[in-house]
Every structure is written in structure tokens, then in C-alpha cells.
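Let's look at chain A:
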Amino acid sequence: MDVIKPAPGFEDILPLEYQELVADGPYGRSLGVKDLGTFKELIEDHPLCAGCNLTLSFRLLLASLPKPEDTLIVTTAGCFGVIHPQIALHASIAPFGTQNAFASGLTRAMRIRFPEKQKDVITIGGDGSFADIGMAPTTHSWFRGEKFASFMLDNECYANTGGQASGMTPEGVVLNMAPKGKSFDKIPFVEIAKLAGCAYVATASPTKPRQVESMVRRAILVAREVGPTFVRLACVCATNYKLTPIEAHRKSKELVSQTDEYMTEAAREYLESLEGAA
Partner candidate 1 sequence: MPDIGVEIPARTVVTAEHMLFDAPREQRYLIGNEAVAEAVKRANVDFVVVYPITPQSEVSHLCGDLWARGLIRDYYRGEDELHVMVSAMGAATGGVRVFTATSGPGTMRAMEAISCWPGYRLPLVCAFMGRGVGTPANIQPDSVEIAYLLETGMIIFHVENPQDFFDMTIAAYAIAEQPEVHVPVAVFADGFFVTHSREVVELPPESEVLARYDPAVAPVPAMDMETVPVRMARDCLVIKSNFISYNANASWQQEVWAAQHRARKHINRLMGGSVEVLHPDAEILLVASGSAAAQARVAMQEARRQGLDVGFVKIKVIRPFPEREVVEACKKAKHILIPEFNMNGWLAREVKSRVDNNSRIFAGPRVFAGMTMPPELILDEMHKLVGART
Partner candidate 2 sequence: MNFEASTDLRERANIRMSGLGGQGLVTAATLLGMAAVSEGRFSTVVPFFGAEKRLAPTESYVRIASERIHECGEVTYPDVIVVFHADVIVEDKCFTMPFYSGFRKGGWLVINSETPVVSDRDLARLEALEAHIVYVPAAQIARDVAGTELASNMAILGALAGATGVATLAGLEAALAQRFGAEKFIASGTTAVLDDVLRRKYSRTKELIDKNMASIRTAFDMTKSPER
């Protein structure tokens, strides 16, 4: 926390933006989605499309971090890449799809340098960066039991490159590079996460902010002690699916019709020990 605060006498020469973050940011304050609108957020003013559910997911995700002052974010290429440089946390962009390999090295570096201090490493990527190009490093980080949380912003297509079908696009959908309709159904990535050894796996919709918050927190907490975790945030792309913001919101809600949360026995016990005490 002391890191955030400018040395005495230097407060007023710092950018206003930074002064506001120090005075009113979320560092060390256990704020959550219910507090949105009452504090200076880690991310503000995005340059993405109107009605973008992915951006909403990103905002909710950052508002849900249990310990932002010690959180390190690894992202990769994707629409969220343009939000990335505005995050008021240490964040890095890994080559496309390699976010979980980067985080494997980073997590180990944090354990070497700060054995007594919890640093929460999280990865954020799109459906393509986890399920297509990044399938190998993602699943291998889980096989190895690397302790960090992975968050997939599943907008069901490659939006950043102009609306191509991805492995997470449903069967039959016509998008670029699938002119006759996508030929196979969504990759069962949530099931793959369970098989590959994730201790906590959940799907959330940004239309339910409190659910997103609960799942993000649980994923990060379980990753600290138990093992790798994975959360899929269903946020269909308004632009490339040619939906109005309202329609896109409705669709994202429909995609997660019921609570989809899985955890190992060890994860359950750990969460109960934490949440019971709270």
C-alpha cells in the first residue's frame, strides 16, 4: 500500500488521475461490485464498442479482485488488449495465447521473491486465446497444477480481428471463415478445465454482477492455496453477432441460465474455512 502513496511533498506534481487513484482507488479497501460508482476504478473509459459485454465483464472482474494491491494481470491479444494499458495495476501482454505460460513463470518468480507474501497472478484472455491458439499452454499449466486463476472472456468469436468463428463459436453460426456455418459445436472447454485438474471451474454472465464477483473471488482464493482455477465469462460479441446492446445483454443472460460452478473437495473445504470464518 505504501507503494501507491507518493512521497510527501510530491502529491501535487503527480497527474490528477494518479492523485485520484491514491485518494479514492480500491487498493487495500475490500470493495466490490456493490460499491461501483462510489470509488475510483482500476479501469475507466474503454475504447471498445457500445454495448460490449466483454468490457462489462472486464470491469466487473477488476472490481471483484480480493486484493488489487497485490494482483498481477497477464493478458494477451484480443479486444481487451486496448483496455489493458489503462489498468492501474501491473499488467503485461503475453504473445497471443501464451498467457498461462507467462503466468506460470511469473507465479514461480513471485514465490521465489516473496515467499511470505501472497501475490495474486491472474490471466485474462478471450475464447480464442484459451481454447484455440492457447489450448496447449493453458491445459499444461493446469496439468502442472500452477496456482493462478484463469479468466476466459468468451464472446464466441474472434472479434478483434474482424469477426471470425472461433472454437467457442456454436455450431452453425455464420461468421467470417465459417461462410457455410461453423462446422462443429463449442469446444467443451469447461469440461476440459475440470479434466485438466482445475480445483474450481465456473461460468458466469456479466448480467449477474454479484455472481461474477463471487466466482472471481472464489477462483482467486482457491488458486492461492489449492490449485489452478478457471472461470468462463459468457459475453457474446454484440458487434459481430449483429446485436443491439440490449439484445447482446439479453443473450449473455440466456447463455448462463443456471449457476454453473464446480469445485474439488479440497477447494470446497478451503472456501468453507474462509467463508465460514467471514
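If you want to know what made the cut, all candidates are chains of the complex that A comes from, given by their letters.
Throughout what follows, contacts are C-beta pairs under 8 Å (C-beta built on N, C-alpha and C of every residue); 3 or more make two chains touch, one makes a residue touch a chain; residues count from 1.
Since this is a predicted model, take the numbers as computed values, not measurements.
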item: Selected neighbour of chain A [touch, this complex] from 1 or 2; value: 1
item: Complex interface listing, chain A residues touching candidate 1; value: 3-4, 17-18, 47, 69-72, 74, 81-82, 84-95, 98, 101-114, 119, 136-137, 140, 144
